[in-house]
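All protein chains but one are shown at their positions in the complex.
Take a look at chain A:
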Amino acid sequence: MTIDPRSVTGKRLEIAHHIQVLVIGAGPAGISAARRAHQGGADVMLVDENPVPFDVMGESVPQIWGGRMGGQVRNRNAMTERMLEARPDLVELFELGVDVRLGTACWGLFSNQPNLGWMPGLVAGLIDDEQGSYHVRADQIIVATGRRDMGLAFPGWDLPGVLGASAAATLAGLYGAFDGKRAVILGSGPEALLAAQDLMAAGVQITAVVEQAASPLAPQLAAGLQAHGVEIICGQAPRGVNSDAGGVTGLILRDRQIDCDSVLLGVGAVPMIDLLQAAGARCGFDNDRSGFVPTLDKGLQTTLAGIRAAGDCAGIWAAKSADPALARSEGEAAANAALAAIGLSKHAPADLATPPHAPDMGRYRKDWVRATVVEALAEMPVCQCEEVTAREILEVRPPRYLKMPPVANETRSLTQILGDGPPDPDQVKRLTRAGMGPCQGRRCREQIQALLALQEDLALGAVPLAGYRSPVRPMTLTAATAPEDPAIAEIWDSWFGMPRQWVPFWDVEPKYTVAALATEKEHVSE
């Protein structure tokens, strides 16, 4: 068979390790998955991006850290030790001989599928401080990447001190490095209030819970907090912040101000599906699982064979947030299915807890965005990286740096602007740049979804997901440079390297045949 020398056919992907089971994320689900897979006899690697390098945290990756990382976060060794203290079950895995890699981020998963066929199997791109980027191959991959917080714009939300509720809980709990003392939390759902509890246990004072709805979403948890002196303020949304050089010093509501050094975004806990969706796994909107989640079978397998999801990235609901045992059992179930798939055990798929029917989460998120973003009294960026406001998003305005006169979209509906079909956040992103920056849309994605749904009066889930692309963690060009098959360098061309593509039109044969290629013409590269 002839091989096109300049195609990937026959090129080797440099693989640093080949393991049986790769687990990504060392939270309750990931740790349980790794333990179970190891016990089942598999050769296991467990990676976790924490401790995240300080400069990467500065880009709001993978959480909205809001500049409240304590200085000790710069000391990576201390952070690693601290992490192990916080997660004794991780130490146990180390001792069992599992290849545990902390400070190692997975930036991409690759699996053969329509339009891609040259992967040698399931491949994960990993990166750490010492080695930079490298590839590992795994027979089974369990993604347990957890959750992140939905961003919510209000004037001042780009200042240090506005951070995600789960981000704050991670800083306080895992890193022991939360640089805040008095916090107000926005949102009163179970995820927000459980984070508030954790923070209080870690010594952070939670002054108030602010909720735009008329009553708290999780009344029992709210009552519990109230008993501990937390004020529950309903029917209010942030209007701005007070600040000094160190960031937030207070939160401004309609008719009052609250002293605080941190405002915690707790209006939505979002399954962290970036790796899965970028890999090509099908994801759909599920109200009861808190947003877009991967479509899974009984063995928690995504639509990509051998890639499974467990824990929060497979769906978040109140009972699961309250009790890590649910995530653990998902991790174990995924590991059992992985073991079965590689012939190491025979387990019937477990019956896993499924979420009860939840109140309309889409409506709740839209209400928050209306009360806070749409009704804001000043213009502020919804996309912080590219500084795009809600108005600019909804009018699909060309970015400011083009210095163009307005495109007369003020009076048009989004359908008139974007064409038939539900407004597509990717199309909006391409035209306004909202979501295109270094934080990779982590801070604005769900807000933009809600804004578009509000504007067109659609259910939240009717607005398509803005796609994720690898690398789902930003990395420098130097670090991104991974080992490469020398055969790739030998045939490298800027385009396809076809023998006749760039021959000037006055010099090509009147009839094209493959046989005629025997006569060489000077190859021009694009």
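Rule of thumb we're sticking to: a contact is a pair of C-beta atoms (placed from the backbone, for glycine too) under 8 Å apart; a residue touches a chain by one contact, two chains touch by 3 or more; residues count from 1.
In this section, contacts and distances are computed from a predicted model.
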Revision key, fill the gap. In UniProt, out of "Hemoglobin", "Transport permease protein", "ABC transporter ATP-binding protein" or "Sarcosine oxidase subunit beta", the chain dropped from the view is recorded as "Sarcosine oxidase subunit beta"
Review point. Out of A:135, A:148, A:320 or A:445, which is the one that touches the chain we can't see?
Key: A:135
Exercise for review: Looking beyond the chains shown, say which of A:27, A:40, A:155 or A:280 touches the absent one.
Suggested key: A:280
Revision key, fill the gap. Out of A:77, A:411 or A:478, only one touches the absent chain, namely A:478
Check your understanding: Which of these touches the unseen chain: A:173, A:324, A:355 or A:438?
Key -> A:438
Review point. Which listed residue, A:112, A:205, A:243 or A:257, touches the chain dropped from view?
Key: A:112
Study note, to complete from the structure: Had the left-out chain been drawn, it would touch chain A at residues 1-13, 59, 108, 110, 112-121, 123, 125, 133, 135, 279-280, 386, 398-399, 401-402, 404, 407, 418-421, 424, 426-427, 430-431, 433, 436-438, 440, 469-471, 474-478, 480-482, 484, 488, 491-496, 498, 500-505, 508-515, 522-526
